[in-house]
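Only one protein chain is missing from this complex, and each of the others stays in its spot.
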Amino acid sequence: MHDAIAEYVRDGLSVAIEGFTAFICFAAGHEIIRQGRRNLTLIRMTPDLIYDQMIAAGVASKLVFSYLGNPGVGSLHCVRRAIEKGIPAPLEIEEYSHYGMIGRYTAGAMKLPFFPLRSYTGSDLPRMNRQISLVQSPYSEERIAVVPPINPDVAIIHAQRADAEGNTQLWGLLGIQKEAAFAARKVIVVVEEIVDQSIIRADPNRTLIPGLIVNAVVHEPFGCHPSYVQGYYDRDNAFYLAWDGISRDQQKTEDWLQEWVFDVKDRSAYLEKLGKDVLSRLDPGDAPTGSLNYGAYT
Amino acid sequence: MHDAIAEYVRDGLSVAIEGFTAFICFAAGHEIIRQGRRNLTLIRMTPDLIYDQMIAAGVASKLVFSYLGNPGVGSLHCVRRAIEKGIPAPLEIEEYSHYGMIGRYTAGAMKLPFFPLRSYTGSDLPRMNRQISLVQSPYSEERIAVVPPINPDVAIIHAQRADAEGNTQLWGLLGIQKEAAFAARKVIVVVEEIVDQSIIRADPNRTLIPGLIVNAVVHEPFGCHPSYVQGYYDRDNAFYLAWDGISRDQQKTEDWLQEWVFDVKDRSAYLEKLGKDVLSRLDPGDAPTGSLNYGAYT
Amino acid sequence: MTPDYTSSEMMIVAASRTLRGARTVFVGVGLPNIACNLARHTIAPDLELIYESGVYGAQPARLPLSIGDPTLVTGALSVIPMGDLFGYYLQGGWVGAALLGGAQIDRHGNLNTTVIGEYDSPKVRLPGSGGACEIAINARSTLIIMRLSQRAFVERLDFLTSPGYLEGGTSRAGRYMPGAGPMQVITDKALFSFFNDDREMQIDALYPGVSIDEVTAEIGWPIRQHESIFEVDPPTDDEIRIIRTILDPEGTVTGRLA
Partner (left out) sequence: MTPDYTSSEMMIVAASRTLRGARTVFVGVGLPNIACNLARHTIAPDLELIYESGVYGAQPARLPLSIGDPTLVTGALSVIPMGDLFGYYLQGGWVGAALLGGAQIDRHGNLNTTVIGEYDSPKVRLPGSGGACEIAINARSTLIIMRLSQRAFVERLDFLTSPGYLEGGTSRAGRYMPGAGPMQVITDKALFSFFNDDREMQIDALYPGVSIDEVTAEIGWPIRQHESIFEVDPPTDDEIRIIRTILDPEGTVTGRLA
């Protein structure tokens, strides 16, 4: 992880750590904080706790997003503090709806000049964000809203498993990870397990991201805690609740960052500090899919 | 099958039997021929043998497509005869490239006024098909090609399995089936197996078509022969080769239709006539996926 | 006599009853989630829950903590990329009803979830649209769930995030907004609709024991009243039993919001 972040996430670049509620790679976010990156443009539909922490640590100068919330809990206090009071530093924002962000990633991935969507009619959003525009349909009177492509410099995607070349399989909430990866100039894949390529090839419809577009594969078990990985561990909701208290205060937030990010060397040290009890509390139990037949066709 | 076709496929409607090389529901096509439908608009990226047979039988007055071929073999002689000589009846055509057809289905499914794609520049296709148009991007000088939505009256999709409500799972070539189903006004799903809903729910990422949009579920094992169903049976390539000979002659074609469509009551009778040896020759052998864990999360 | 249910429970029950016979509902967590699940247990047994996280036909084995809870994935009918959910399901016209909320609402059912104060120097920065803007435009109808208060029911929004009936009347017509707009506003004291030519919010019904004055006092404009306001039936024993024993046995939602 250290090397992948050091090589691809440079000061001033745009970075998308994606995963909707699930698969949020806190390990990568913490490593970016630890390496002291500055002036990043952070892109994410739902900034979640990971960007709350990164913004509190001062890595970002701009945020592109569609929903600011601690899911199921409340506000992202650090992001609000940056927007409302410029603490620890002013934060430029560029704001869309969910489908607008989805459209931006999709257009970026498909190298389209724009993505059309039925949204924004009557809303104040286009007034505040001039990137949202309109296009006249040649087939009717309709003028439809469009958003421009987005191509992050780096996308970081967490998944259950990949082979050594980065052919990546994911099940559960697929979010916008495929689109973000294809839209990005560089892709870092972080996985719970690195598996033999034969396992990937045994179920090719499950492959969301091909190794072709992947620049680095990082093996980082429990890399999403306190977020979750379907079938591997549950969300640590106690932490999401606790963060609501910690994050209301900049000093308390900085103390937390010191203890849980700067003072731990890497993800292994973080997990050791967290303790086995927490991880075993998050065991999801079993719900197997069963096996299918693709046919040998020899 | 008889009832689903009788209820939803009426004279003069537009029908899309989709599936790219794979999952082509010959059982539905034959039933449409048997019921003597007329003036259908047939929509399909690759008309394949099924539309060759249907057009030779005189069910269609128009064809919307992107590639006319007997895959891996050669021409579709019946379609050519209709276009070149008006036999058995003149056939209007409306022609796109593959991505153009994909875009039409996608816009139809997403209720978009148009779908933008980087194609057609310098090609004669837009001259012959005025539906292909251009749209000015608000973000650059680019004028990009667009195609209009298509919404077939009926889509017929074959798959490995569905539950009784039509929640449908499919693995192998996914083609454009999801888009065609969502674009259509009515959807008929034809499956090799009807399974308990718990089997569908055990692997929710595998569900391509939700029962919500399905009007009829038909259980028709081997319903795709001579096409194939991944993991269930192989393509009957001997028939694809034989068709090249049969289809060169309208009389021979009509004799074949008499013998294999009109003179067999339904798919069971067809399979019985075909014989067990053919079906066992098409057994694909085993290539299992293995089972995954979604986690119980109770 | 103190009623043996909380105002949150009454809201849940009222919301669930609006889903009678519905086939699909686009749902958030918390109170709306319980309302939808209550409807499945009572007057809409075929109701399928759709979450913007990409889940269709969820069957949660526990109370979901967010719209991205893994318990919504396991056992669902279909789990898909968010682009498919917004493109094929929502924009495709397959979302029957959608539940929305907000920090502010105006007389035409327009919602603000973006900011209190100026956009560029906000007093309170709210979450933003999420999917609400396109849901408000594309869902066949929307149901709005909010607690009554002068701060929330305002003469003028600080920011229009998600359109209701815009300027009222026929403002939605001819603007390629496929959905019909808000059908009902469900609060902790009364139910409102927009069933008039101006598409202006009106009091349709009061919860048991609530007076008109208690309602109008919480609204920042002179609220219209339907000519014959009725009283909502209180929760049935069955509804309360399902909420308390099946849907929220620990009172996480009903307790917190009460």
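The first chain written gets the first letter, and so on, giving A, B and C; residue counts start at 1 in each chain.
Heads up, the rule we're going with is that a residue touches a chain if its C-beta (ideal position, glycine included) is under 8 Å from a C-beta of that chain, and two chains touch if they have at least 3 such contacts.
Everything numeric in this text was worked out from a predicted model, so none of it was measured.
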| item | value |
| --- | --- |
| Chains still shown that are in contact with the chain withheld from the display | A, B |
| Per the touch definition above, residue among B:T41, B:S119 or B:Q169 touching the missing chain | B:S119 |
| Hidden partner chain, touching residue among B:K62, B:R80, B:H219 or B:R248 | B:R80 |
| Residue in contact with the excluded chain [from A:L117, A:I213, A:L257 or A:A287] | A:I213 |
| Absent-chain interface as seen on chain B, which is shown | 20-22, 45-46, 65-69, 71-72, 75, 79-80, 83-84, 95-99, 102, 106, 117-125, 128, 142, 144, 171-176, 178-179, 228, 230, 234-235, 237, 240, 284, 287 |
| Missing-chain contacts mapped onto chain A | 109-112, 167, 178, 182, 197, 200-202, 204-205, 207, 210-213, 294-298 |
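Note that only the chains that are shown with their structure count from here on.
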| item | value |
| --- | --- |
| Graph separation of chain A and chain B (steps between touching chains) | 1 |
| Remotest chain, chain B as reference, centres from CA atoms | C |
| Winner on C-beta contact pairs when B-C is weighed against A-C | A-C |
| Chain centre separation (chain A, chain B; CA means) in Å | 37 |
| Chain centre separation in whole Å, for chain C relative to chain B (CA means) | 40 |
| Whole-Å gap separating chain A and chain C, where each centre is the average of the chain's CA atoms | 28 |
| Numbers and ranges of chain C residues touching at least 2 other chains | 55, 69-70, 73-75, 79-80, 87, 91, 178 |
| Junction residues of chain B - those touching two or more other chains | 111-112, 202, 205, 294-298 |
